[in-house]
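In this view, the complex is presented without one of its protein chains, the others remaining in place.
Order of writing sets the chain letters: A, B and C. Residues in each chain are counted from 1.
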Amino acid sequence: MPSLAVLAPIVIPLVAAAVITAFGLARVDLGRIACAFGAWGSVAALLVVWLSVRSTQQLHLGPLGFGSSLLLRIDAVGFAFGLIVTVPAAVLLSLQPRTWQEATVAIVGVAAAVTAVEAGGVVLTALAGGTAATLAVVQLDTEDVKAPRPSWGVLLGAWLALSWAGVIFEVGAGTDGFSAVPVASLTVPVFALIAVAALGASGLFPWRSWPSQLWSRPSLRAAGMSVATLYPLGFYLLVREYEFGDGRYPQPALNVVLAGLGVAVALGAAIRAQGAANRREFLGEVIPGFGGFALMTIALGTPLGLVAGLLSLATAGALTACLALLPDRSGLPSLVAIAAAVGLPPGLAFGARVLGLESTFEAGNSIGLIGLAGAATWVVWVAAAARAVGLPAGRGHAVAETFPRIALAIAAATIVAGPALAAFQSSFADPAQGEVMTGSAAGSVAGGLVTVETVSTVLPALTLFIPLVAMAVLVYAFAATAPVRGQARPALFTMPGRETSARLWAAIRAARLPEQYRSVVDLRAIEPAAAGGHAVLWLAALAALVFAVTR
Amino acid sequence: MIQILSALGADSLALVVYPGLVSLLVFGGLVEITWGRLAHGWWNLSELPRRRPTPVAATVAICSVLAAVQTAAPYNPVPTEERSVVLAAIALAFTVWAELALTVEHVPEPGILLVVEFCWLLAVLGPAVQPESLRPQVLGNVLVPALLPVKVASGLLYLLCLPALLRVWPLSPPADRRSRQRFDIARALSWFSYCGLFTTLFVPPAPDGWEALLRFFGITFGVAALMVVVGLVMDRRGPALARGLYTRAMPPFALLVLLLVIGTSFIVR
Amino acid sequence: MSPDLATCLPLLIAGAATLGLAVAMSPARVSRRTLLARGGTGLAGLIAIAAAPSLDLLVLSLLVLAVLHAALPGKRDFASRLQMPVVAVVLVAVALLFVRVQGPEMLQRFAAVGLAAGLAACVGLLPYIHVLEPEDTAVVSPTVWIGFVGPVAATAILIRVRGLLSPDAGTDLGAILIGLGLVNMLWGTLAAWRAEDSTRAWHYSFMADWGLALCGFGLTVADGQAAALLILVSIVFGRLPLYLASRQALRENQSADRPINLMVAAVLAGSAPFAGFAARVLLLRGATQMYWPLALVLVAGMLLWLPVSLRLGRTLGQPRGRQALGVGIVIAANAVVGLYPLPLLALGGR
Partner (left out) sequence: MVTPCSGSQPWPPSFSRSPASGLLIAAVAAFFAWFGVSIIVLADGRRGLAVGLAVSAAGLAAIAWQDGDGVAALIVLGGGAAAAVLRYRAGPGGWMLMPPGSTARLILCVAGGLVGLWFAASVTIGPDVATRFAVLSVIGMSGARIVSSREPSSVVTAVATLALATAVATHLGAGSAGLAPYVAAALIAAGALLVPVRVANVP
């Protein structure tokens, strides 16, 4: 396989974008065909490049000019995250209608996200990730400028922080390559910088951040694409940090802090979900919930945790496509989507979360307490999901962009694919874990296509879940239909101190500078003085500078 | 391949027959009929459900079966190393909320129920924090003096939670207040999983044999009987007692258990 | 070609390209011949500044440009428009005098102050902001200094002054430039955000970019200089042509939120993948090498560009025809420079 093939997953969508633009300018809208070609082409290229050799392939195209070189590589981590990004994006681009301008921006966004995961260095990842973020914002604002979208500042700040971390590596270690940075260069501050970038890039906060806000938009075309392309990138950085640190974070405390934050993110989403006013609101919290669980397990620093996190992210990717295509009305698709989202046994989500919780208990050092909190969070999710089944549908998005059968198929697939958990783990997640957890932190999750072996137990995914699936099919087929009463339902509980914090926040927002001091910071008042061309100001400035240099 | 097929057969047997669906129905049916007779005074076959089970009952069945095969029931075809307390706990968590999917009127006091379930999870998973093992029978076998306080406290907490989780408390849902109590198939499917899990986690298992079988089911039936008695007492004393117990008494006790778990995990480490 | 001229070459090319775009994009009511004549004169002045063999000739060239520019018909009178460039000339000339005479070391430091202040006065940065008359045409307004002449003049002066100052004075000059840069960054972004008049907002946004450029010049490492060059190129062939393209919409009070407006906002904000982002990365490299807390301040400051840029992007309205093509060319060129700045930096000898 020639190393140039590494470019294929990036170039194919770009070619598609060029074709779409060219035809668009000629007043010919190629619609979904070119989009599908570009996105699925990228997926196919990733599969071909990785599966044909199953080892890292890289391409070095020389320096770019800002300190890092154009080094692209496809390794197990890049492959895994590449699929997590491209597959849901391809599903959405192939089905949902878009204008040629929207399609161009969306497909270029996919190319940028793939570049971010293929980049061999931190700065290039920051550049590509920043591009993906910019294009996502453009996409969202183009679709509906009044609808909620991620704060551009937060996204740009995150990618700037990452680029700073990259240049710190370059200045300190002479390289920012993921596989070349010396272990000693990953100091706690640099780690924190990358972690902050990761959290900001994916909006991993306990409060309601952009991944949940996007689902309240009138249309879910740009929202789905943005979540599909941007959300996994933050996790990608956290996974790569293991590669910098020879398989571990610089301090065990950092694992605990990040894992705890993960639980907080999942719990925050669960609390909002159990109080959702309608089903759309509930579904909006699903991806942040998955993200929280994934963060919790990825941050643990154990092979099983990392594997469980990757499986959670893959499931979240599938559900991103599902939720964006799901119509806002009750019925089987909604029911199955909710079941898949909450991790009904024996689905993929169920298996991944169980593995994740087990990894916390087996991580030692009392991290099992985090697992305990994770389990409690899952229970809130279960209650919230049960409540959501009967909630009003919520604001409906255009029928043209919904595909109930496809959404149902995707949701059902994530449940029925439960028995394949071990196969996913060994073929998809294990190689990625092996890629970043080498050397001193060597270790991997044993098992194969049938079982997932943890430290203390074995999960017989194939042999236990296949009969369970069969039983479920029979039982549900035999079961009578029960009418679900769609009704406004009270929240299971309200967060204690919620009113207090709301009042505090309102007070902070209402805080104003006392009248007599406003003129000091009133730019409109200062502007004429600064821009009025007064000789006194010039002389004063000159005097100040002279004074400064004589100190 | 043969190994896979044999494992598939064994797991299927466990899920469908023992300690799976059939066992659940038999055990749960007996306990539920007893409960119905004692609590509501009915006892004839005509009271048994005639209609096909609802999707709620189907969901409860799937989850209870998954939890049941994780128990340390003697002769359980699922190998001991393939059982996990996390699997059991989470699967059972689904059974409590399934009915909420239909309408809020089928679930009494969802807020209190959620708190009770948190406490129950603490009772189930708390003892696993320090040993760092998730095999149910390993946890049942733990007799290290340093870990016994946590185990005993968790066992008590588990028992405190069960009446609420099995809904034998007097806080009945609004829907049931309108009509006479009927055979609750969802609850019937839950009896064995909850009580069997208690036996598994808090009673040291014995090697497979008739004695072990009698011992396991004896204790499990004992737990079920205790729940029936507690339920009857609560029923007589009225909802106030139950509400007071689950809002004022249990959370502080759960907090104590949590502190014990944290303290033990740090001290023993 | 002398190395000094080579350093300014990317800026001269960018200036020529901008002039070409401006002529091509100018609405019919504006005489292209006049625009070409005035722009061509300015470009000739830039070449003279870049090619001037000594600082004295550079200063005299600035004086010529100042007189010619002030003589153009505009809302403000000749004398008041000549004021600030003359202040710049006087300050730089006196600074040169201080550099040349024998005396206490302090004189060198005063020279550094004079050079920095002269630079700010020449470009029109805080505290020497050129008075803007929003009604003036772009050719007559101070935008010419901040967006067209300033980049070449500043680069030429700072390149030539390198060997003249003593090491201590050079360090002082760097510190002053960084200080002025941070002040202008903060002022430019906040004032552009809050200004009621959009033309003023555009003008202040130039100052914000200049803040970054001054920080780059102040960092006495190669990365800082490269960052400054990239930022100046993005001013000359990014912000300036986009401002010119927005003039008509500004007059007609148009505003739009189309993809092109958002792309323009991204270009102006220095968002990836445009030239501003690469420049910021280089700036962070330089700051990390020199003094890392400065990088922290810069990262925080760089986020202030977004609200301004979104506002300015909207003021572009809905460009059509040649104007849309011109804006497209600017966006594409900025993306190319942002993704692969090496050739440009090599051309500038960085």
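The rule is short, and it goes like this: a residue touches a chain if its C-beta (ideal position, glycine included) is under 8 Å from a C-beta of that chain, and two chains touch if they have at least 3 such contacts.
Because the structure is a prediction, the values reported are computed rather than measured.
Contacts of the undrawn chain with the visible chains, over the full complex, involve C. Between the chain not shown and the residues C:P73, C:P167, C:P293 or C:G321, the one that touches is C:P73.
When the missing chain is restored to the complex, the residue among C:L11, C:A50, C:V89 or C:L345 that touches it is C:V89. Summarising the interface, chain C meets the missing chain with residues 2, 53-54, 56-57, 59-61, 63-64, 67-68, 70-71, 73-80, 82-83, 86-87, 89-90, 93-94, 96-97, 100-104, 107, 135-136.
Here, only the chains that are shown with their structure count from here on.
Chain A and chain C have CA centres that are 38 Å apart.
Rounded to a whole number, the gap between the C-alpha centres of chain B and chain C is 73 angstrom. Those residues of chain B lying in contact with chain A across their complex are 4, 7-8, 10-12, 15-16, 21, 51-59, 61-63, 65-66, 69, 78-79, 81-84, 86-87, 89-91, 93-94, 96-104, 110-111, 114, 117-118, 121-122, 125-126, 128-130, 132-135, 138, 261-262, 265-266, 269. Residue ranges on chain A touching chain B, taken from their complex, read 343-346, 350, 353-354, 357-358, 361-362, 364-366, 368-369, 371-372, 375-376, 378-380, 382-383, 385-387, 389-390, 450-451, 454-460, 462-464, 466-468, 471-472, 475-476, 478-485, 487, 489-490, 492-493. Touching chain A in their complex are the following residues of chain C: 80, 83-84, 87, 91, 106, 109-110, 112-113, 116-117, 121, 126-132, 172, 176, 179, 187, 190-191, 194-196, 200, 223, 226, 257-259, 262-263, 266, 269, 271-273, 277-278, 280-282, 284-285, 288-289, 292, 295, 299, 302-303, 306-307, 310, 338-345.
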